[in-house]
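Take this structure, written in structure tokens, and hold onto it; I'll ask about it next.
With one protein chain withheld, the remaining protein chains of the complex are depicted in position.
Labels run A, B and C following the written order; every chain starts at residue 1.
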Amino acid sequence: MLKLQDKCGVFGVYLDPTSSDGAGNAATLSYYGLCSLQHRGQEAAGIAVVDSTAHSPITVKKGLGLVSEVFNKDALSSMHGNIAIAHTRYATAGARTIENAQPILNKFKKGTIAICHNGQLVNYAPLQSMLEETGATFTSNSDTEVILKMIAREYTLNSSNIEQSVMAAIKAISGSYALCIATEDTLIGARDPFGIRPLVLGKVNGGFVLASESCALDAVGASVVRDISPGEIVIINQNGVRSSSIISKQQPSLKQTCIFEYVYFARPDSVIDNISVQKARQAMGAVLARENPINADIVMGVPDSGLGAALGYSQQSGVPYSMGIIKNKYIGRTFIAPTQTERENLVYVKLNAVQSELQGKSIIVIDDSIVRGTTSKRLVQLLRRAGAKEVHFLVSSPPVKFPCHLGIDTPTKGELISSNHAIAEICQEIGSDSLAFITLGGMIEALQSCGTNIIDGFCKGCFSGTYPV
Amino acid sequence: MLKLQDKCGVFGVYLDPTSSDGAGNAATLSYYGLCSLQHRGQEAAGIAVVDSTAHSPITVKKGLGLVSEVFNKDALSSMHGNIAIAHTRYATAGARTIENAQPILNKFKKGTIAICHNGQLVNYAPLQSMLEETGATFTSNSDTEVILKMIAREYTLNSSNIEQSVMAAIKAISGSYALCIATEDTLIGARDPFGIRPLVLGKVNGGFVLASESCALDAVGASVVRDISPGEIVIINQNGVRSSSIISKQQPSLKQTCIFEYVYFARPDSVIDNISVQKARQAMGAVLARENPINADIVMGVPDSGLGAALGYSQQSGVPYSMGIIKNKYIGRTFIAPTQTERENLVYVKLNAVQSELQGKSIIVIDDSIVRGTTSKRLVQLLRRAGAKEVHFLVSSPPVKFPCHLGIDTPTKGELISSNHAIAEICQEIGSDSLAFITLGGMIEALQSCGTNIIDGFCKGCFSGTYPV
Amino acid sequence: MLKLQDKCGVFGVYLDPTSSDGAGNAATLSYYGLCSLQHRGQEAAGIAVVDSTAHSPITVKKGLGLVSEVFNKDALSSMHGNIAIAHTRYATAGARTIENAQPILNKFKKGTIAICHNGQLVNYAPLQSMLEETGATFTSNSDTEVILKMIAREYTLNSSNIEQSVMAAIKAISGSYALCIATEDTLIGARDPFGIRPLVLGKVNGGFVLASESCALDAVGASVVRDISPGEIVIINQNGVRSSSIISKQQPSLKQTCIFEYVYFARPDSVIDNISVQKARQAMGAVLARENPINADIVMGVPDSGLGAALGYSQQSGVPYSMGIIKNKYIGRTFIAPTQTERENLVYVKLNAVQSELQGKSIIVIDDSIVRGTTSKRLVQLLRRAGAKEVHFLVSSPPVKFPCHLGIDTPTKGELISSNHAIAEICQEIGSDSLAFITLGGMIEALQSCGTNIIDGFCKGCFSGTYPV
Partner (left out) sequence: MLKLQDKCGVFGVYLDPTSSDGAGNAATLSYYGLCSLQHRGQEAAGIAVVDSTAHSPITVKKGLGLVSEVFNKDALSSMHGNIAIAHTRYATAGARTIENAQPILNKFKKGTIAICHNGQLVNYAPLQSMLEETGATFTSNSDTEVILKMIAREYTLNSSNIEQSVMAAIKAISGSYALCIATEDTLIGARDPFGIRPLVLGKVNGGFVLASESCALDAVGASVVRDISPGEIVIINQNGVRSSSIISKQQPSLKQTCIFEYVYFARPDSVIDNISVQKARQAMGAVLARENPINADIVMGVPDSGLGAALGYSQQSGVPYSMGIIKNKYIGRTFIAPTQTERENLVYVKLNAVQSELQGKSIIVIDDSIVRGTTSKRLVQLLRRAGAKEVHFLVSSPPVKFPCHLGIDTPTKGELISSNHAIAEICQEIGSDSLAFITLGGMIEALQSCGTNIIDGFCKGCFSGTYPV
């Protein structure tokens, strides 16, 4: 079970201000959209909103905690407007401050502008320095503030419109990004040239919606229009949806979607770049079954992200599928984790095993990944305590050997168990009877099986050490 | 999916004060135990603790919210003691006040006493009146306070020890109850003569644990000793565990465990009265398959409580099991529910369907129950929106026709759709292609298949209108 | 400046339910009344309210903190009713819990009853034991709960009406008390036979008001009717105001009002038992001037309670009055007090001196009392730092040598500096050039000068060790 964390979910809405119903509800739609992206970050949430007919600045409300903790009915009903962008954030320990919460809102010469970002810039430092050379000041530690100031500066100094300014800023930045940007009359979405982080466009009554995942479109009753293309910028306003790209049409596709979206991050009911996440997980399980046929009594997944692979394994192999592991869904931010002593006394609160399913049986358990190995070790203990005779551990992603620099909060290379241990050593460490990972080829094959014309355009940096950027 | 709500989870710990390690940790164990019983109530939580060697009164900390919201690290570490009882509460709207949170703590002549209760008394009013006749005063609306005052009065006026007092009080009360009671040196557990609400005894290093469900024993590393018998009272203190009963040994078993624990309330990893909840749900699904063979492409369950039945149906019938419905696990107490208009605009935040699984398919969907029918109707809409060709709705419990008076918060008879509609009418109302419920006989058969010597000792009042009390 | 603290302020309202305007505003009037009694306790506040025409139980809202922290607009506007009682509480450190906040509300045989208490019972323990003998249980550590249960028990077992029950309960209790009691249709006030704690009756549009001090009557636009007499019980309901007494009319007055109300506790704009507090303080200052003529440049008081005496001294002696000491009015419950080191570095936040008034002058400073002596010592330092040439310290009460058992939170005898030091020693300890206290006789003379027919009916226990009870 991956402890690595994707950094964010983004959402955006543009409603036609002249449409009869609901034009002021952009913030409410954002609330429901954010609730559906909550799995992408639970540390902070925020919504920025503006009424494009009111000639007033954008306003923002954000706070630490879950979406439903940050916004109450009063707050939401006071946020009137037809354009909104919204963000749910995963923050690393040191930066759990309101200053780094998003959307980030700034006033500049041409009005107000707000931005939400999922991803990570690799040329953040030189851009910040360049801006600082001209006297710019910063209030957060976030690379997102750099993007915002790049746009504002470009719009102020060089461009006659926001579209060109965003384009110019985006050409300057490098890294992974899915962006939602709001001006006082326009919603803009953008995705990096490799499409590393996902972004999808939807159609809702009287307007359009952008979201990190299609499950958020489903939540607000929007239909999927299409994924934003790598390098694409969409401008949504009174004139409808216009699209530009920072990549020339002649250029071959650079697409390298983060493969971990399918393995772990995304909700199974999302479709990312035309691949159903649920289908992808089942396909990975089927490949695992072909690559690692095991004569076991049952197969089970580690909830929630391992369940699909386990079902796929069962369907391919005929080994009966079992719901042998139960996850406590109330373990949130404020849960007091057991101490080391308590853990050794076999205190297991987050996961539990169903003894009636396991007692005396040879089992296959499938998790989405192994990072440090500690969680896997605890899991094997748990299954043995519940009476499992044999525990065969399968992993629906290849060994994670390299840290990610494109938006996922990974440990250092030294902490990645696969980086410095052979599979047999890891198997011994976690205490399973056997251990196998899906091959990288098998994983690609699984993804390609999920639709027609799916090309191998995935970022596999954490397995191979080779990154698109 | 049942909207009815069981009222509470209870937990109790007694640790030998002379044991070398962890004797002061009763509150910490209770915290983890409560976290595992959180599904039984999210409105309020509380822990009462006492050090039996300190000759000091019991203290209590309780509050509104989740266990992890009520207790932080500081609060928990300040609660030192070897005896604790704990409670997590589901409260009806009107009574969402701290006064009704549990444990309830009172000082009386012989010291302090605290109590936690899952269940509902039917002779609450005459007992309260009787106590009031003697001048007693009450601070809560809870029937639990009546039990506490009965015990205190008995101990003060008639009995020489707490055991006899609890026995006398329990002989006077009628209804459903699983109780954890703490005095300054003893932990007491009690279960009503019909065993309507569950209570299980566990063994932990240096002591004993009581809990509503065995999953809480697993959480704290306790092994199951046995279910508390109907009518049994266990007294746990320095002298070990002693057991009494308010039922004579000659009397035949009155056992009538609430059947809805298996269908909906309990966590699948719990074992209640020797029946594994997960196994029971799969068995109900298998019976459903035999009673209602349907030629469909896939079968899926409504998360979380319908999943087991769907898997059982699949195993019995060969219809492939699918994970076609996804539940948002972040929808808690503070979530702002969509308005009626938003609902009609197809805003679905709590549940979503996996389009790739449903598109163009004939599907069977299994839910644990139908109460008002509104949730089922929304679900069928959701599945059709995702492209389902046919929706066959199966329910793993018989029609709920009668309200519960024994601890479940049901709507009135008029609101129970099965109480005044034929199945065909309900099918039309919810918009499914077909609808069938498990038979009561089939349900009993399913439970009996889950072990040896399982007799038909279940409360089926909500289906039949016949109650044990 | 006295660190001793009176325990509480009480307030009660009865509005005629048939009066045209404002009959539902009892809670709002209570809010403003409590705000005016805030100086009597800042630890907790509460209001109980009931609509006597609605046949519904009394409800209560209480919390830790200032009145304005416990009640917001929403809370207040939801508290509809024509009868209310209210309380503001000073709590000793150990008991800062919501359980001990008042009003205390209980349900008993005849309905609901709520109570507020300023004072302290001396026979609390035997009464609680007596109640416990009959099986009674307690939820707080407060002696007030004993009074409530005495009334409920009496009403249930022996009396046909609430008036008799309150009378019987009050005859059983001993100590100091000013009580406001609410039943579902009646407001009751009571004052102990010695009248130790104050209670005053007022008339407001459409009803009556009870309060610890007349300043709270002024706040809500009520006119003073009269002080409740020692031993008197007033019953206010649809039939108007009726009065009884637990003292026979033949009996000579037992009146012994706490003398510290005039010196320190009460607000200067209050009139207690026909003596204006402001006038009393000025009169004490005048007596001090006659008893201790000093040839100084200016005289100043320690704010706020020493100001009146300083003005009286000035008027009597001709020594010019000065505002030489300023008190920071924002130092509340949550202020972080300076550490010992910081104090020694001359950090003075609560009080400051006006250098332009003090520089090079011989000054008289008047405080209301000396308890431990530490505050006086700091004050003398402060005045000298500001340039005072001579500091003559006068105290407008005699030396406090004995702890109070009747409602004031005093330190032990060992900590009372006057209990074990001669005046010369205290003078040396606090570092003043001279020190004098008013004589007890002078103090009584001052009070007698404040009206016609003022008899020496004051509790002087803390000076003499002789208490009324």
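Following the convention adopted for this analysis, contacts are C-beta pairs under 8 Å (C-beta built on N, C-alpha and C of every residue); 3 or more make two chains touch, one makes a residue touch a chain.
This structure is a prediction, so every number in the text was calculated from the model and none was measured.
Though it is not drawn, the left-out chain touches A, C in the full complex.
Of the candidate positions C:G24, C:P57, C:G111 or C:P268, contact with the unshown chain belongs to C:P268. Touching the missing chain, out of C:Y14, C:Y31 or C:Y124, is residue C:Y31.
Among the residues C:H39, C:H117 or C:K361, only C:H39 touches the chain that is left out of the figure.
What chain A contributes to its contact with the hidden chain is residues 98, 105-109, 113, 129, 131-139, 148-149, 152-154, 156-157.
Listed for chain C, the residues touching the missing chain in the whole complex are 21-22, 28, 31-32, 35-36, 38-39, 42, 66-69, 71-73, 76, 205, 215, 218-221, 267-269, 271, 276, 278-279, 304, 307-308, 311, 315, 320-321, 323, 326, 328-332, 334-336, 338, 341-342, 345-349, 352-357.
Quick note on the criterion: only the chains that are shown with their structure count from here on.
If you sketch which chains touch which, the chains link end to end in a single open path, with no loop closing it.
The geometric centre of chain A is 61 Å away from that of chain C, both derived from CA atoms.
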